[in-house]
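Structure, as structure tokens:
Complex shown without one protein chain; remaining protein chains in place.
What follows is chain A.
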Amino acid sequence: AAMRSRAEVDATLQTAKLNPAELLPAVHCLSFGPQAGGGECCLLQLEPGLCAELEAGRSLVIRGEKDEHAVLCSKDKTYDMKIADTSNMLLFVPGCKTPEELNADSTSCTIIHSQIAGFSNNYWELRRCRPKLKKLRKLLMEDPYEGPDSQKDQTSTFSKYTTEDLLSLIQASEEEILHQLQVIDACKIEGYWRILDFDYEVKLLNHVTQLIDSESWPLSKVPLCTCLEELGSLEPREMIEHILLSYGRKYVDDGEVFFEMREDKICRAIAQMLLQNAVKFNLSEFEEVWQQSVPEGMTTRLDQLQGLALVDKSSRPETIFLLKVEDLPEDNQERFNSLFGIREKWTEVDITPYIQDLCAEKQTVGALLTKYARSSMLNGVKVYNSRRPIS
């Protein structure tokens, strides 16, 4: 289209009966650019902080497979994406100046020919969400590491995942993914992230606890060097160090590396080892065997098993069974459905470890219970059950 001239602009002003003296001298003549109708441009509404990140040159990534809802990830946060419609038309105009910018510029009667790059009547809205990390564990559990002697690794046809692979498959930010890898005690073996097969993990742990016992080391001061020396012939050194990092707190004393063993985590692992061999256990029998099975000097407590096992106080005798929170659904409604399918009525104390991870940034367990459950009194105790009939 021909570009408008000053004369044409002035003529239009005259027809419109606008007084040029009341207007700034510069005018934008807006036309539609060649790509305008193409629909290749879209708008993304930015949550606080994201604008600054982009201006600092950092990336935002949209992640999701075909069967997943798209999420947007910054370096350390994850957001759900949703289309918001508006009844108005939104035009995006490059090079369009505001009155402040024009005044600052103090140009004379210039015509600024601006091309509208695109237009839309909707935009992407973001809402901060929990990173979708269940898939991470699922991927790594496809092929747990069973140790160097395992035949499996040599002939394995399963996918193994590098950090890059995980970044492209998991709907979470890089920091959230790396943090979760640490939480689940994953380790990098030959460049791939692996989770240890539980039996192998217990085997490694037993090497360490037996050594602690035979050396009579205090549980709070286990020397790394000696462990590597004594156990290096049995298992790879990286695995020995990994198990110490997983089950202990590393510190340096006088230039030497030590570990303060984590009593709760060790007791918990031994409980899991015992419980996974049966559907359920007589509670008092279990507690006896469990205490006998943990290293000398450690004390077992039922609260060490939150999110791992559940006590059934209604059965006679009382029983305990394995119920791992990481095996339950990730979606809020599905999680509650699953929990109410396992047990009809829950006390807040019992259910909290199984819904804690669902809490959004400032959300409480109480708020979740209000939303997804119905409360009632049972024998003077407040209990929660499903809002809907369970089929």
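Details
By our rule, contacts are C-beta pairs under 8 Å (C-beta built on N, C-alpha and C of every residue); 3 or more make two chains touch, one makes a residue touch a chain; residues count from 1.
Methods note: contacts and distances are computed from a predicted model.
As stated in its UniProt record, the chain not included in the shown complex is "CTF8 protein", which appears among "CTF8 protein", "Vacuolar protein sorting-associated protein 29", "Carboxypeptidase O" or "N-alpha-acetyltransferase 20". Interface note for the absent chain: among A:Val27, A:Leu133, A:Cys187 or A:Val294, the touching residue is A:Val27.
Contact between chain A and the absent chain runs through residues 1, 4, 9, 12-13, 15-18, 22-24, 26-37, 40-48, 50-51, 53-66, 70, 87-100, 102, 114, 116-119, 121, 123-124, 159, 161, 164-165, 168-169.
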